[in-house]
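Note that one protein chain of the assembly has been removed; the remaining protein chains are unaltered in position.
And now, chain A:
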């Protein structure tokens, strides 16, 4: 990351205090988000999202599998985020030295996503309802593998969570015959019909960065160098909080976190609308091409 002179730092802080950032944005405005859908044809759903210099590809693959014995009426979901060494020089360098570089960030992001999408241990409060993934209770269910690849990143905090599942089509499954007992029922996967996934419960992650006494969303790497601390809050469409992660920086007073949560709720509304329109536009252009 390039260093900043004292004058520039002062300029950035002054901008945030006056609600006019370096590129003219308000404190709670996002940069233009560029969404492309269907970038990986082999996956059931995929998306590439660009926000500033951050570039992320996410995909969903669904396979038939057996539900776990503890939760026979629920499907399984696995989430993993990979930070490629080309994402930022720091990943590459540490990668070579200790072999770990991007892995720490990968695990941190994977855990954060799992927490907000999958809910608690009992499955309560999950963004994706695992019960909708079951095909035959106790025997066959869908395994969803959600993978993210960070191609380039500008600042750790500015990872957008793509609403990729909106264009995921899970193939319709026909159950062949009723079998009794422990026999595996035969299922045929239809190639033509797809069930659209219910995405109304999926949360969006909003990262609030505290600079001085003010909060901003979507910080550029220069603004991030000035931050006191940052909190990532995932909010779903209904305005419910699905997860909170504090990232780096100084310690925070609890009242500030509550404050940030209310700011996040407000910012998430416009972000959800913006993403929805972008995805609709991307899908429309994909159909045309």
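Operating definition for what follows: a residue touches a chain if its C-beta (ideal position, glycine included) is under 8 Å from a C-beta of that chain, and two chains touch if they have at least 3 such contacts; residues count from 1.
One rule holds in what follows: contacts and distances are computed from a predicted model.
Peer 1: One chain is missing here; what is its name in UniProt, given the choices "Putative exosome complex component RRP41", "Sepiapterin reductase", "Auxin-binding protein T92-like" or "4-hydroxy-3-methoxy-5-polyprenylbenzoate decarboxylase"?
Peer 2: Not shown, but named in UniProt as "Auxin-binding protein T92-like".
Peer 1: Which candidate, A:25, A:66 or A:115, sits in contact with the chain we can't see?
Peer 2: A:25
Peer 1: Even though one chain is hidden, which residues of chain A still touch it in the full complex?
Peer 2: 2-8, 10-11, 13-15, 17-18, 20-26, 29, 31-35, 50, 278, 281, 285, 288
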